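This part shows chain A:
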Amino acid sequence: MALSLAINDLDADYGAVKALRGASLRVEAGETVALLGTNGNGKSTLMKCIAGLVRPQRGAISLTIDGAAHDLSRLSTEDIVELGVAMVPEGRRLFPRLTVLENLMLGAFRKAARRSIDRNLAIVFEAFPVLKERQAQLAGTMSGGQQQMLAIGRALMSSPRLLLVDEPSVGLSPLLVSQTITKIGELNQNLGLTVLMAEQNFNQAIRIASRGYIIVHGEIVVAAASVDELRGNDIVKRLYLGGAT
Partner candidate 1 sequence: ATPLGAKLVRAQQTPIRIGMSMPQTGGLAGGGKASLLGIEIWRDDVNAKGGLLGGRKIELVVYDDKSSASETPAIYSKLIDVDKVDLLFAPYATVPTAPIMPMVKQRGLLLMGNFSFQVNSKVGHDMWFNNAPWGPADSWATSFLDIGQRAGGKSMALLAADQEFAQNLAKTAREVAAKRNLPMVFDQAYPPNTVEFSSIIRALKAAKPDIVYIASYPPDSAGILRAVNEIGIGDNVKVFGGGMVGLQFGAVMENMGSLLNGVVNYNTWLPEKSMYFEGTKEFFDKYTKRAVEAKIDPLGYYLAPFGYASGQLIAQAINAVGSLEQKALAKYLRENTHKTIVGPIAFSPDGERKETAVLQAQFRGVVDKNMEQFRSSGKQVILFPENLKSGELIAPFEAARK
Partner candidate 2 sequence: MTLSDTRSPLLRISSLTKRFGGFTALHDVSVDIRPGERFGLIGPNGSGKTTLINCISGAFRTEPGTVLFRDEDIALLQPHVRTRRGIARSFQIPRPFRSMTVAENLMVALDFAAHEHVSAAQRRDSMMSILDQMGLGPKANVSATQLSQVELRKMELARAMATHPKLLISDEAMAGLSSSEVDEVLDLLLSLASRDITIIMIEHIMQAVMRFSERVMCLDAGRIIAIGSPSEVMADQRVQEAYLGT
């Protein structure tokens, strides 16, 4: 299955606030790419542009699947999801008054996913056993970390080909951070999932990412072809490796 995402010269703004300026990046089939950048720099905005939740002012987002190119900047979110793009949004965005299971089932709303509900559910429960235990609990009453797992699980339910993950480690315990990141890595390996992940936890991110971008004030300032190149970058040193022990 050939899939690639190419973003070219993207501009996006919220009224007066410019969130993206001329951002470009590529994700190839089967890759895990990290998107780094301190808060407010436009990571989420970029993710939202890909998912069709924010309309860019300029630029192209093209998703090529099996040779067919789709211009995502013209498609609605629903159509983008239909193409196999799933997103784990920042802040989880669960349906708090539905049960865990119902949240997962909604993840399978997309037509292509309805056929493989059982298989996907097994994958999710295997990855996050607590979700199986708490199937009938209302999502809104789950703890912060449990909610994060549910959000990832829900995205997996749609049998995605491209997974966009916006800060999966936020609010997770160290154990879970590494587990979650590992899980995403496994998903990438086992299911051949292509992953674009915004993440602050640099050390965790580079465990599974093969390369990464750094975004500052809406501009992609670094496009590193390898993890080492990232580690050697000045900005990374200053922002992520400075105080850390």
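Note that in this section a residue touches a chain if its C-beta (ideal position, glycine included) is under 8 Å from a C-beta of that chain, and two chains touch if they have at least 3 such contacts; residues count from 1.
Regarding candidate selection, all candidates are chains of the complex that A comes from, given by their letters.
These numbers come from a predicted model, not from an experiment.
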| note | The sole candidate from 1 or 2 in contact with chain A in this complex is number 2
| field | chain A residues within the candidate 2 interface of the complex | value | 14, 17, 37-40, 44, 90-91, 130, 141-146, 148-149, 167, 170-179, 200, 202, 238-245
